[in-house]
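Mind having a look at this structure? Questions to follow.
Removed from the display is one protein chain of the complex; every other protein chain stays in position.
After this line comes chain A, so read on.
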Amino acid sequence: MSDMAMPGEGQSKSLFINDPKVRSIGLQVIALIVVVVLGWMFIDNARENLADQKIATGFGFLENTAGFGINQTLIPYTETSTYGRAFVVGLLNTILVAVVGIFLATIIGFMVGVGRLSKNFVVRALSTVYVEILRNLPPLFQILFWYLAVLSALPGPRQSISVFGEFFLSNRGIFAPRPVFGEGSGLVVWATGAAILAVVLINYWSRARQEETGQRMPMLRIGLAILIGLPLVALIVTGFPISFDHPELKGFNFAGGIRIIPEFVALTVALATYTAAFIAENVRAGIQAVSHGQTEAAHSLGLRNGQTLRLVVIPQAMRVIIPPLTSQYLNLTKNSSLAVGIGYPDLVAVFAGTALNQTGQAIEIIAITMGVYLLLSIITSIIMNAYNKRVALVER
């Protein structure tokens, strides 16, 4: 650009189209107009042709009764709910897999990534084997493996594996007691919230104090005392209002309690372990990007290995890790659409699958679905970019 601007000085009196600034803006405006006009023609033409063939169009279908069941719903949903509601159910199921998957993938990824650089041969070898196997197998294959392996390994509901008589494991999923919040339990919830807030605040204050005076507080003990003590006091005061709804074997299956369906387990575990292999490599690269002199300097200041890693190496490595980590998070979110392979009711299966087929409004539904994935990815990017900015090197 600057090369082009330089000779412009002498020709400033010539035609305005020779002005690089005017020309570049002009070209961009023309390009924008062309895109908008083409897009409009495309939509208008499609609408007219669809109307010619009497294919229903528009978004009115979202208010029609869906009439099909979904086996995992985070919000109340019945067969009489609308397609719009089914869409939200599918979206939440996708988000659930994405959030839990990202959480697990990050933990496993960091552990394996650090393990790849361990001085311990066994840990290093295991980590290498993990990365090389998991990142080199197609994700759909891994999901099917987990699903069919988990399913065929577990017994039917009547022979389910019981843990303490409260948790049941079978090929219908994991069943656990569900807490039922009775009268007065609001106080307990509030107390728990207050305890968490208090711990965060005290932690903040103690850190400031340590930086000022060098005195450390036994945060772990204080934190635990508050976290357990406050809700416990609230429980005693209100007279234990929380009871549990226990899963019970009724007919074909367990009824009551909380249930985690095997499709969710298979999908989340497969995606988390698969993505973790890539994250591990990002972490390893990030740590290796921190010059060895930093470690030596930390050691010579008397920091132990763990402290060196936690306080010196990782914070610097984060700058290298975060951008590719964002890509991995986006990949995991998008790969969750492989759920259709095992019948997990995610957005693609419920909305772009069943709902699409029943309404036949392919163009609208695919457009909405693509828009949602775009939005999810952009939100993830924004969050990660904000975090990246925080940990980025501050240049003076």
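Note that contacts are C-beta pairs under 8 Å (C-beta built on N, C-alpha and C of every residue); 3 or more make two chains touch, one makes a residue touch a chain; residues count from 1.
We take it that contacts and distances are computed from a predicted model.
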{"item": "Protein name (UniProt record) of the chain left out of view, among \"Alpha-ketoacid dehydrogenase subunit beta\", \"Amino acid ABC transporter substrate-binding protein\", \"Quinol:cytochrome C oxidoreductase\" or \"Anti-sigma factor antagonist\"", "value": "\"Amino acid ABC transporter substrate-binding protein\""}
{"item": "Hidden partner chain, touching residue among A:Gly115, A:Pro262 or A:Gly286", "value": "A:Pro262"}
{"item": "Contact residue for the chain not shown (choose from A:Glu48, A:Glu183 or A:Glu211)", "value": "A:Glu48"}
{"item": "Touching residue (missing chain; options A:Ser206, A:Gln358 or A:Ser381)", "value": "A:Gln358"}
{"item": "Where the unshown chain meets chain A, residue by residue", "value": "41-43, 45-46, 48-50, 52-56, 67-71, 79, 148, 151-152, 156, 171-172, 250-253, 255, 262-263, 340-343, 345, 349, 352-354, 356-360, 362-363, 366"}
